[in-house]
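Heads up, one of the protein chains got dropped from this complex, but the rest are sitting where they should.
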Amino acid sequence: MKIFSMIMILFLIISSVAVSTIKNLLGAIIVFMVYSLMMTIVWQQLNAPDLAITEAAVGAGITTILFVLTLKRIKGVRK
Amino acid sequence: MKKILSIGITITLIIILLLGVSELPKFGQYNNPANNEVSHYYIEKTTKDTGAMNIVTGIILDYRAFDTFVESSVLFTASIIVLLLLKKEKHIQGIDNEVTIIESTILKQVSKVLIPCIQIFGIYIIFYGHLSPGGGFAGGTIIGTSFILYRIIYGKKFTDKTLPYSKLITYLCGAIMLYGVLKGYSFITGGNHLNLPQPSLGTPGSILSGGFLLPLNILVGLIVAITIYFFFTLFDGGEI
Partner (left out) sequence: MEGLMNNYYETGSIILFGIGFAILLLHNNLIKKIIGMNIMDTAVFLFFIAKGYVSGKDAPIIIGAHKGVQGYINPVPSALMLTGIVVAVSTTAFALALTVRIYEGYGSIELDEIIKMRSD
């Protein structure tokens, strides 16, 4: 379980660096949604089930919808 | 020049913070300074004082209930701000608003089965908030997502008859005021030991237990669901 948690934190760091280097805005938002989902698994590893359910519903659901709707309003997909 | 300066500031910040982390006590020990007598009191006495089996729900809705009240008012303020910034006038003839329109028979037939299932799951998470993980926030988000799905599939005209704007604003303001009245009544009468009527604690383990926990969970879920629905409709075309 210790190795699994270390691999999860390493994936988190790699995906947050990837958010910075991707130039396509829609791709960056989808990588951010993957970051939120991996954070949900880390919450479960730390024995906090309330936080896991709330982060899965809010972080990977509502925040992504709001970002995609903003992209539609500002009419831009590429940087 | 600006890039090198910002990366330099970031690396300095990380090094200073990591120097502090290297002197923290070991991760996961039982006798850390963070596990003091406050957490021991909460673990032992929650079921006796509040009647909840989920210790986290007992803390945020009974011992520290005004925390949750102010956080609900933060959500309420955010939805009012987005209303002020993005709401447009009534529909003017000839101007094309950018509302999402989907005409599809498959989506309409599938949603007749799917949307009630999503709502029942959300209502289950709210009602069992004090017996299993979940609570008002997660259940309210799930119900709000089912409203968003309904609006995407059936369009603006049809949804305005079922979920009109004036009724939703009345429910939102009424829910947050009722939360303040209920919890204020409970604190004032319980703190001064006046023997005024209060909901009973019941047997721990059944749904109708815990005094004020079940109504407060339902109110918080209602506030979150309406706020999430308002966020979607205002970002997607600016009309409710």
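Chains: A and B, in written order; residue numbering restarts at 1 for each.
Quick note on the criterion: a residue touches a chain if its C-beta (ideal position, glycine included) is under 8 Å from a C-beta of that chain, and two chains touch if they have at least 3 such contacts.
Note that this is a predicted model, so its numbers are computed, not measured.
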Touch list for subunit A against the chain that is not drawn: 5-6, 9, 12-13, 16-17, 19-20, 25, 28-29, 32, 35-36, 39, 42-43, 46-51, 54-55, 58-59, 62-63, 66-67, 70-71, 73-74, 76, 79
Touching residues on subunit B - with respect to the absent chain: 3, 6-7, 9-11, 13-14, 17-18, 21-24, 26-30, 32, 34-35, 38-40, 42-44, 47, 53-56, 59-60, 64, 67-68, 71, 74-75, 77-78, 81-82, 85-86, 132-133, 135, 137, 224, 231, 234-235
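FYI, only the chains that are shown with their structure count from here on.
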Mean-CA-position distance for subunit B and subunit A (Å): 20
Residues of subunit A that touch subunit B when the two form their complex: 49-50, 52-54, 57-58, 61-62, 65-66, 69-70, 72-73
Partner subunit A, residues of subunit B touching it in the complex: 54, 56-57, 98, 125, 133-135, 137-138, 141-142, 144-145, 148, 228, 231-232, 235-236
